[in-house]
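One protein chain is absent from this view; the other protein chains keep their places.
Chains here go by letter, A, B and C, matching the order in which they are written, and residues are numbered from 1 within each.
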Amino acid sequence: MRYIPNSAEEREAMLLEMGRKSVADLFCGIPDRLKLNRLLDLPLALSETETLNFFRDLAERNATRHTGERMVSFLGAGAYDHFIPTVIDTLISRSEFYTSYTPYQPEISQGTLQAIFEFQTMICELTGMEVSNASLYDGSTATAEAVLMADRVTNRPKVALAGNLHPEYRQVVDTYIRNAGIDEITLPFDEKTGALKLDALNSLDSDVAAVVIQSPNFFGGVEDLRAISEAAHRIGALFAVVVTEGLSLGLLQAPGHAEADIVCGEAQSFGIPMSFGGSYCGFFATTEKLMRQIPGRLVGRTSDAEGRAGYTLTLATREQHIRREKATSNICTNQGLYALMATIYLSIMGRSGLREVAELNMRKAHYAAKRIAAVGDYRLRFDAPFFNEFVVSCPKPSEVILSRLADKKIIGGLPLSRFFPEMKNEILMCVTETTTKAEIDSLVEALK
Amino acid sequence: MRYIPNSAEEREAMLLEMGRKSVADLFCGIPDRLKLNRLLDLPLALSETETLNFFRDLAERNATRHTGERMVSFLGAGAYDHFIPTVIDTLISRSEFYTSYTPYQPEISQGTLQAIFEFQTMICELTGMEVSNASLYDGSTATAEAVLMADRVTNRPKVALAGNLHPEYRQVVDTYIRNAGIDEITLPFDEKTGALKLDALNSLDSDVAAVVIQSPNFFGGVEDLRAISEAAHRIGALFAVVVTEGLSLGLLQAPGHAEADIVCGEAQSFGIPMSFGGSYCGFFATTEKLMRQIPGRLVGRTSDAEGRAGYTLTLATREQHIRREKATSNICTNQGLYALMATIYLSIMGRSGLREVAELNMRKAHYAAKRIAAVGDYRLRFDAPFFNEFVVSCPKPSEVILSRLADKKIIGGLPLSRFFPEMKNEILMCVTETTTKAEIDSLVEALK
Amino acid sequence: MIKKASVHVNQNEGLIFERSRPGRVGYKLPALDVEAAPVDLLIDPKLLRDDDLAGLPEVSEVDVVRHFTRISTWNYAVDYGMYPLGSCTMKYNPKLNERVARLEGFASSHPYTPDHLAQGNLELLMELEDALAEITGLPAVSLQPAAGAQGEMTGLMVIRKCLEARGDARKLALIPDSAHGTNPASAAVCGYKVKTIKSSANGAIDIENLRRAVNGDVAVLMLTNPSTLGMFEENIEEVCRIVHDAGGMVYMDGANMNALVGVTRPGDMGVDVIHLNLHKTFSTPHGGGGPGAGPIAVTKELEPFLPFPRVVETDDNGRRVLRLDYDRPQSIGRVRAFCGNFSVLVRALCYILTLGPEGLREATETAVLNANYIAHRLKDTYDIAFDGQPMHEVILNDKRQQKFGVHTLDIAKRLIDYGFHPMTIYFPLVAPGAMMIEPTESEGREELDLFIDAMKSIATEAEQNPELVKSAPHNTRIGRLDEAAAARKPVLRWKHTAAASSANNGE
Partner (left out) sequence: MIKKASVHVNQNEGLIFERSRPGRVGYKLPALDVEAAPVDLLIDPKLLRDDDLAGLPEVSEVDVVRHFTRISTWNYAVDYGMYPLGSCTMKYNPKLNERVARLEGFASSHPYTPDHLAQGNLELLMELEDALAEITGLPAVSLQPAAGAQGEMTGLMVIRKCLEARGDARKLALIPDSAHGTNPASAAVCGYKVKTIKSSANGAIDIENLRRAVNGDVAVLMLTNPSTLGMFEENIEEVCRIVHDAGGMVYMDGANMNALVGVTRPGDMGVDVIHLNLHKTFSTPHGGGGPGAGPIAVTKELEPFLPFPRVVETDDNGRRVLRLDYDRPQSIGRVRAFCGNFSVLVRALCYILTLGPEGLREATETAVLNANYIAHRLKDTYDIAFDGQPMHEVILNDKRQQKFGVHTLDIAKRLIDYGFHPMTIYFPLVAPGAMMIEPTESEGREELDLFIDAMKSIATEAEQNPELVKSAPHNTRIGRLDEAAAARKPVLRWKHTAAASSANNGE
């Protein structure tokens, strides 16, 4: 087996030196009746070429721009098709990054540590917050962690969740808090704008630990963070903002500048491939005041005896390996390498690139929305300001429309009936900088 | 421009510090009338995505197994479709290897130097020779260098070249020696075997500097090295063996063991992609006696003042940067990174793998030859023993057959009429370990 | 005598922010091909950023490549050498896995691609589920959990939901004192009260203790097998019986499955749920902290409670078509968005298909052999923490070295000078001064010998020159860091100050 250096011959020699007769000896701790005594019923080892071909064939059975049916897609809804600079893959492919462990030994892990410190800084900059952790699994679990943290911080029994929060994020929150004794309140959204109803917020009680909202919301609409923030703070609740489309932060107000207490979400838009939904990279930022309640790892700056600066994991007393059941989270392995991807992306794009790409998204999405709304019986379902996603109401059930588009090699978007049964004619569409005008125009043609 | 760190602003500041008004100042050495004074007439800069798509489109217009018409190919003739272990690309993609220069400063180039030393060793092992250089451009130029070296060593006016040497190699030799005052003799091959006629060798005079032959020869046939060697040495000529299919050395006699004086050729089969003919990697090996006449770079082992072993470029007095017009060759930049690829390949395959893959080639090729020869009016043109290539005589002109095969998504091989006008019905076919039985069988079907 | 390493010149590098210069750019985007509507006409300016992103760097592509290449060289890596972190299974990460995971058809595939246009992905998920079911001997697998800890949480929730369905959710999770910290932490997320049970002298589950602890309140026993001490729970069947008899369930932390794959199966032992760390046992890279994947395998009884969606086979006019099934009324719900850490799952399946049943067994056997070889060769130099037959890892301690004032931490740091990454230290907590060494099957004998030599040499140094060891490492670009200061006055992000910009440039 090519991944195992020691040959059968060498293994024999080692056993001999150890005074053991056979390798079976070493498994003497396992009762015989538990031994499998047969080979696993799995396919026999493939050659390298066969393995590669096996996966090539599978990959070719997926429709993307360049594989399978070769389709143009207008899907978004928490996973976005953005330009990914080539250098990201080049750099994360350095084995110093991807074949190393969590940086528990700082003297030979400064590469990873410094990169995380940079990630934390960038997340703070983007969100307008003071403290960021080193990543969480994804945007949905980051949201669940936000709720759990709010509960710890405030000790209040309820949490108010936006009705236009990504439905899968909501499902994850449901799962995570089910056994935590927290009650959920769903904040309704306005039928016309798709944005949260501010008056519903004003009727919340002071037993609410947090008001958790998403902006741009699941329908693509930009929420009025400042107004919601005030409403939340008025009742002493934490204000938590979820961001599923990180690129929107290239243009939209930093939630921290609207006094958010927690800003969390998904960093996939920052150079991470869509990969059928994972691996992605959850981020989580908060205030200095709440720093010690943050879930997950933190990297801090310090120095050695000679005064040379260095980075190290810190405030570990929040974590499970020290605090066990009292930890701020059970997370251990996080999404380190993908936080690095986001860090590289944000370095490459930087101050001007992030704005430029955000503008491309917004302008192209608005062009598309305008053109679609001008077609026959199609219209935009909501009229809130939006970034790169919008909901189209179709003259027929969305499945009918989508399958018609599919015939023209277009994946038209997400049928909202999947999550909102009443929206049976509605499609959530996303347009990014990777969508060309020609593609938008052909979508418009196909809709006609 | 993203590859240029200094921004316009910084450039201004630097000019200021230098007391220069503008960058144009620095070009004052160029007479104004020679200045272009317009932009080059080239396409405006593309974005990263556009560039990638441009090349993707081009690449998709080439027929390979996975692109374009998606064709199975039986082409060989100096470029071979072999299995390439994934780790090769992983390792040569380390920027320490590919973004470094020729290792003139050994203290910070030991990685490159040690790898070349390993390459030299492996080439010696494979060829059965004592000294190998660090690579030449490709097999054809290595062959030309062999002729030039033989001329230097023997001071004789003629060189005898096998008539079944790769025709493009022969063309390159023609070009290289055209101005060197060397006369060429073509050694005829046997009409029946395709191998060299030994009696023709026996009639050579002692004004011949070298007998240069290829094995397996261009028709795939294995030559009787020992017999040719004796004939060459009898007249005091050097015996030079060219190898275009390196994998054959996994099974076939090492030319050095048949007293070859020079063994050179192409290392493409050792893990180097076909890439439309380049970059490849020429190799060149000889005896210790002739060491100081070898063209190209050599790496040797030595040590530092504290006795630590290290590697360095050596015997540089043969080379152009020292000896100028008296150098053993004009080569400077060689194929370093591709020599590294070959070194990694030979490490991965190693002793047993090289033999195993060679056997796969030979057995599959023989299976294919047997099956094809059993079809109607097809037959094997030559009856010499062969490795993985053979010549098929078709019942019709090769273009007719090949275009029929092309309709079935098969590139059937090389029409020999291209180089040997008399062989108008002949196709040179190659079968490697990457060709499956099913593919061979479908070729056989398609020939019917 | 340090054989494995030397010192060599190494680039300094500040933070990426310190490379920032106004006007530098690292990207080139396509030109806008639709109308250039002014942004503030598209959206109310009060919803826009007010800070112009001034905190993000302005750097060229060259800056970025140099920056990350340089800092990468400060890391140790599996591709450099042995990385003997116990419990972490730092095995070789095959390059073929990396290539396969990057295939366009996977990497560019949107998670909401309609099922019939994503059959390749679904097929892959199903193949991997089947393989893991066979390996664990437990019939139903969920690939959703993003890492081991999430696997634990998910598995416990599945148990809890099942117990609720039986009519009694119960309150307690029993967890041995030797368990990994994620075990109690995950139990807590699940709403269980944690009750710690003391291990026996050799680190195994103490059957008598267990009997006393088990009662009608106990929902689950979480155990690790081999235990975190690296030894097989000989009484595993009885342990399961005791818990089951009392109406509870057994959760197995599968972090140590590298000792068992192909040799014995948790399902056959009586375990109800196990999580696997694909980033340990199944060779997917640790990535400097993730991502991993922590699939769980469960009994038939527990299957209905697994998170949704599940991949299911359907028949479309005789053609097998896979789809994602969201309609799972008994499910615990969703534990993350979309379908798990798909890119990790691709790699794990690639590993399994590459090794095949024989290779998987060979890996297990070699991993156990390598650990035992180290134990054998070091037992005269260091104390072995627990009696018994080690499996894939062995725990030494610093008892003999303490008398020279040298502790586990010092030995670990000194290993760095010898060219090794240290072993896991001070875990498990039940083994004072633990040095937990897991070589995995990826080490050849010569690397093991170098490690053994290094450990022996350090033991000698501890005796003859303890200061050398206590002040290690000496050959790294920075020495031991003041971690207390880091926690006391946390600096968790960069801010532009004069001080910051000159730091870490080696000045």
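Definition applied: a contact is a pair of C-beta atoms (placed from the backbone, for glycine too) under 8 Å apart; a residue touches a chain by one contact, two chains touch by 3 or more.
These numbers were taken from a predicted model, which means no experiment stands behind them.
From the options A:10, A:207 or A:383, the residue with contact to the chain not on display is A:10. The hidden chain makes contact, of the residues B:114, B:393, B:417 or B:442, with B:114.
Residues of chain A that touch the chain left out of view are 1-10, 45-50, 86-87, 90, 95, 108.
Along chain C, the points of touch with the absent chain fall at residues 1-12, 19, 21, 24, 28, 60-63, 65-66, 69-70, 73-74, 77, 79-81, 92, 94-95, 354, 416-417, 419, 442, 444-446, 473, 475-477, 505-507.
One rule holds in what follows: only the chains that are shown with their structure count from here on.
Chain centres here are C-alpha means, and the one lying farthest from chain A is B.
Centroids of chain B and chain C (each the mean of its C-alpha atoms) stand 45 Å apart. Chain A and chain C have centres, each the mean of its CA atoms, that are 19 Å apart.
One finds 48 Å separating the Cα centroids of chain A and chain B. Chain contacts: chain C has residues 24-27, 29-30, 58-59, 61, 63, 65, 69, 96, 98-99 touching two or more partner chains. In chain A, the residues that reach two or more other chains under the touch definition are 48, 52, 56, 66, 83, 85, 90, 93-94.
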